[in-house]
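For this depiction, one protein chain was excluded, whereas all remaining protein chains were kept in their positions.
Per-chain numbering from 1; labels A, B and C assigned in written order.
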Amino acid sequence: MSKAALEPVKKKFASEVISEHAQHGDETLVMKKAKIQAICEFCRDDPAVAMDMLSDLTAVDYLMQGRETRFEVVYHLYSTTRRHRLRIKLPVGEDGAEVASVTGVWKSANWMEREVWDMYGITFEGHPDLRRILLYEEFVGHPLRKDYPIAKRQPLTRREDPVEGIWEQKHILTGPSAGAHFRGSYDIE
Amino acid sequence: MTSNSEQLAVQERVALPTETMTIMMGPVHPAMHGTVRVVVTVDGERIVHADVQVGYLHRGFEKECESVTWGQVFPYTDRLNYVSPILNNVGYAMAVEKLLDLEVPERAEYIRVISGELSRIGDHLTCIAAIAMEMGAFSIFLYCVRARDIVYDRLEELTGARVTHAFCRVGGVKDDIPEGWLEKVRGGFDEITGVIDDIDGLLTKNRIFLDRTQGVGVVSMADAISSGFTGPVGRASGIDYDVRKDHAYGVYDRLDFDVPVMDAGDTFCRYYVRMEEVRQSLRIIDQAIDQIEPGPVKAEGAHRVVLPTKNETYNTIEGMIRHFKLVVDGIQVPEGEAYTYVEGGNGELGFYCVSDGSGVPVKVRCRPPCFIVTGQLGNMLVGHTLADVVPIFGSLNMIGGECDR
Amino acid sequence: MGIELYGVDSLQKILGWARKYSMFKQPFVTACCGMEYMSTMGPRYDLSRFGCEFVQFTPRHTDLLFVVGTISERQAPVLRRIYDQMADPKFVVAFGVCASSGGFYQNYAVVPGIDQIIPVDVYIPGCPPRPEQVIDGIVRLQEIIQAGETHSQRELRQLAEAKG
Partner (left out) sequence: MPADTYLPLIVFIFVGLIVVAMFYVPAILMGPKNDNDVKLEPFECGNEPVGEPTVPFNPRFYQVAILFLVFDVEIAFLYPWLVYYREKPTVWGLVIMGLFLTVLGAALIYVVRKRVLRWA
């Protein structure tokens, strides 16, 4: 986490930098989201920075903390040659939550961006096939948003769904309570 | 003669056009570990396109972490990479300790190293068992499971559970080592080494195994770096990056071990790097057992973080209040964010934790090494035959819990 | 329809004995319980001592659906389809707390217990259950089979009769 990673980027994209800190030793740059592709290409190609691996890409929802821009997309970059790291954070507003995709720069971004789209609803324009990765297509909404209730289920199938043929009528047992409705005990002895 | 077969091929393509067939190697498939569906478009036997669909074991890890206190997240981290659970515990514990700037006593670090390396041996043994069994070598599966049961016995004696240990705590580990445990751990070494040598003899020179794994699923070093390959899969493609060596955390700088790196980048290398790493882990545990000294197991004097001992809780009012506050409101982690990374079973296992000062985390992001590796499975499969899907997928060691979280 | 045999006691005993000691297992393995399932199948705990060793991955050749691990909402239709495609007589064992009740994943992603989707005969608690618990669950199921109709069979039969 040496300073060497942060200075060149800050010098080159001074206009983009919003703020900078090094909490707990993690060099972090908070930047505007407009030129993220150029920044990432610079990070990868510049010999002094040489971030040839995108270690992690995720987003954070600051709805409860009352920030003006709700989301924040976080990139963790790593250099296998220089052995140093850098974190880039892009504040992203809620309406029109859109960031340029960096799959062109690193191949590992492909699935991570799909997961951020699936979980937070932040679209990555320029992504080869942006579709849900962890949830099923019929799922409505983005679960990791703070305003999505944790237990709001959208079941694909339940026991009483008719299977053609034998299960057509409602199943004969009492209603589908929390799965504990037929604890019959078998008197075997 | 060869021109003759080219003409033959050209005539065929013109006269007898063929169509591709879509085959679903779905979640219920012996080689797909139950949670991945690969929709393969096949021309004859050659794979033209493979769409890998994961998410069948998405259990909402992050959503659950955002609704429990910092201390209660540990059981969830067990079930991320459930093949080497203690490595996840250590990763998450270090992330919170980084946020708290907390010092962990040396003995706790050594216990974390010993149990973590035991967990890593279990991970590699399970992966080798899966690779071999899916290619028909069922006896290797039985050898590996027998050796892994030894590891599970030692970890059960230490933590109380065979698979889901929840052994680490913020600021150290749950309990000290039971009596005579270290000798038992060392006693199990020769059996594990015996099993590894048996597998070496059976598989590494086995003609069928070599033909099916060498030169299959090759990933060049440049591709591997751009695709974020870390861990055994990355080291098999030539990336000399091991978090324990390059960013030594805990007491790894006092232990010497070497990092096996091969550069062919095919399925055989991924298998062989894991075999070598089991031996290195045994070496690490051996040295750690020699270097460990008695001492406290939890951070001293960190009243706001570490639970008081049982007799303090029941006999003193301060202990009881402290215990009550810690359990109900959780550890009050100061506001901020931190990213720590450890060498997990499949690679760089990172934890990015964000806290807003309350007892409940805002975000606990786990960097899933096998999710990022499986992302490239689609490109690796193109051009291979249908039978190669099994060894390639087996060698990536995709674990459902860590991949889908 | 099968000949009404449940009346003939001695033949039913033979039938129960034959079915209980020759169960072909469809391991529907998804999550951490899979590790304990491997240990149960391994040489040390060895589930095959109870006649329940042979592992088949197609529902056509199996009569015991061993649901091992968490069933997420995305996996539910797959589980339902596998259960429907299994040959009769079929039994279902829920292996582990996540399969029995969703475990400590009570959220949008996980089915709260597979009895929300298919009828279950034996629930094995534990997260993951120890191999001994699994063997006890299998022995429990064998007792139920020996006693005649298991729960899911009775339900299927009643529904078949109700359908006429």
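The rule is short, and it goes like this: a contact is a pair of C-beta atoms (placed from the backbone, for glycine too) under 8 Å apart; a residue touches a chain by one contact, two chains touch by 3 or more.
Since the model is a prediction, treat every value here as computed from it, not as a measurement.
S.K.: Thinking of the whole complex, not just what is shown, which of C:Ser39, C:Gln116 or C:Gln153 touches the missing chain?
M.R.: Only one of C:Ser39, C:Gln116 or C:Gln153 touches the chain omitted from view, namely C:Gln153.
S.K.: Based on the whole complex, identify which of C:Ser22, C:Ser48 or C:Gln85 touches the chain you can't see.
M.R.: C:Gln85
S.K.: Footprint of the hidden chain on chain B, which residues?
M.R.: Against the left-out chain, chain B lists 1-2, 4-5, 9, 12, 16-22, 24-29, 32, 37, 39, 43-44.
S.K.: Determine and list the chain C residues touching the chain excluded from the picture.
M.R.: Listed in rising order, the touching residues are 1-3, 5, 15, 58-60, 78-79, 81-82, 84-86, 88-89, 153, 156-157, 160.
What we mean here is this: only the chains that are shown with their structure count from here on.
S.K.: For the protein chains shown, what form does their contact graph take: line, ring, star, complete or other?
M.R.: complete
S.K.: Which chain pair shares more contacting C-beta pairs: B-C, or A-C?
M.R.: Taking the two pairs in turn, the one with more contacts turns out to be B-C.
S.K.: Using mean C-alpha positions as chain centres, tell me how far chain A is from chain B in Å, no decimals.
M.R.: 21
S.K.: Let me have the rounded angstrom distance from the C-alpha centre of chain B over to the C-alpha centre of chain C, please.
M.R.: 30
S.K.: Centre to centre, by mean C-alpha position, how many angstrom separate chain A and chain C?
M.R.: Going by mean C-alpha positions, chain A sits 37 Å from chain C.
S.K.: Give me the residues of chain A that touch two or more other chains.
M.R.: Within chain A, residues 135-136, 143, 150 contact more than one other chain.
S.K.: Taking each residue of chain B in turn, which ones touch at least two of the other chains?
M.R.: Residues 55, 58, 60, 63-64, 404.
S.K.: Can you name the residues of chain C that touch chain A in the complex?
M.R.: 73-74, 76-77, 80, 84, 101, 106-109, 111-113, 115-119, 143-144, 147, 151, 155-156, 158-160, 162-163
S.K.: Along chain A, where are the residues that touch chain B in the complex?
M.R.: Going by the criterion above, the answer is residues 23-24, 26, 28, 52-56, 58, 60-62, 64-65, 74, 76, 78, 80, 83, 85, 87, 106-108, 110-112, 115, 119, 132-136, 143-144, 146, 150.
S.K.: What does chain B use to touch chain A in their complex?
M.R.: 53-55, 58, 60, 62-64, 66-67, 98-99, 101, 223, 225-228, 230, 239-241, 246-247, 336-339, 341, 348, 350, 352, 354, 356, 362-363, 365, 367, 371-372, 374-376, 404-405
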